[in-house]
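A single protein chain has been omitted from the complex, and every remaining protein chain is retained in its original position.
Presenting subunit A:
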Amino acid sequence: MADLIQLLTNGLALGSVYALAAIGFVIVYSATGVVNFAAGQFVMLGTFAGVAMLLNAGLPMPVGYAAALIAMALFGALFYLVVYLPLRTSPVVTVIIGTVAIGITLQNAALLTFGSWPFRLPSPFEGMMIEVAGAVVSVHALAVVATTAVMIFLLWLLLHRTAIGIAMRAVAQDVKAARLMGLRVQWLLAFSWILGAVLAGVAGLMLGPMWFADVNMGDPIALKAFAATVIGGFGSLPGAIAGGLFVGLAEVLGASYISSAYKDLIAFGIMILFLLVRPQGIFGEPIQDRG
């Protein structure tokens, strides 16, 4: 029982990180239609923004986190200008290859800046453990779950209770109609990229202390975020959350109860199964892209 509680906590924490990465991916996809294959590199950059601010610049924690997230927001704006705007009318394959290409650039730029040696990003709850129903779990894992819950609540407030959020949802539904209503569509699209980058940044800052900060961490995260998105339902925010938690739990529980070698096969197998049987996922978008 104690083992199970420990595994569940770790699974939910990892799942929360995947969920945030998937939410960042989905927000961009819903608003702009871009399938961002650099989404994993966004999370990697978030982790390394933390490394730069907390370890290299030696900023105290709250200031360092804020600075890292501001850097991510700027990065999102830059990505909008340099990658999204030139590719916005390209076919989906060109966008996929283009974001992969820029992902290679980001990964190697990080390699040049930070080197191949992994960093240990500190947590505010470094080394703290707490006993829950007889099981010892790390405070950081609990804090990750709590932070994710708070982020999701704030995101919900933004999207449903603020003018800019409602405008963003309008753009996601119908760009033309939104433009005819006088919304400043380009600014809203830029804001979607910024929001996506900041959410990926939060995911990266939380993941850093759980894994090592390694410049090659982007691809595995992207693959898990894609699996989460497909399982939950492409374009759906509740789906991204459910899918992310599912993939995280499947990874941790699968590793200890089924096979640590094949743990990743569970997530991808279920992803392919969903695509075949229920491609709209759990919460699904209405789909045209299926014969």
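The working rule: a residue touches a chain if its C-beta (ideal position, glycine included) is under 8 Å from a C-beta of that chain, and two chains touch if they have at least 3 such contacts; residues count from 1.
The working rule: contacts and distances are computed from a predicted model.
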Item to complete: Leaving aside the chains on screen, match the unshown one to its UniProt name from "Transmembrane sensor", "Amino acid/amide ABC transporter membrane protein 2 (HAAT family)", "Phosphonate transport system ATP-binding protein" or "Uptake hydrogenase small subunit".
Response: "Amino acid/amide ABC transporter membrane protein 2 (HAAT family)"
Worksheet entry | Full-complex contact with the absent chain, from A:Tyr65, A:Tyr80 or A:Phe234 | A:Phe234
Worksheet item: Which one, A:Asp214, A:Glu251 or A:Asp264, makes contact with the chain that was left out?
Response: A:Asp264
Response to the item:
Touch with the missing chain holds, among A:Thr94, A:Gln173 or A:Gln186, for A:Thr94
Worksheet item: What subunit A residues would touch the chain not displayed?
Response: 35, 37, 83, 86-87, 90-94, 96-98, 100-109, 112, 219, 223, 226-227, 230, 234, 261-262, 264-265, 268-269, 271-272, 275-276, 279, 287, 289-291
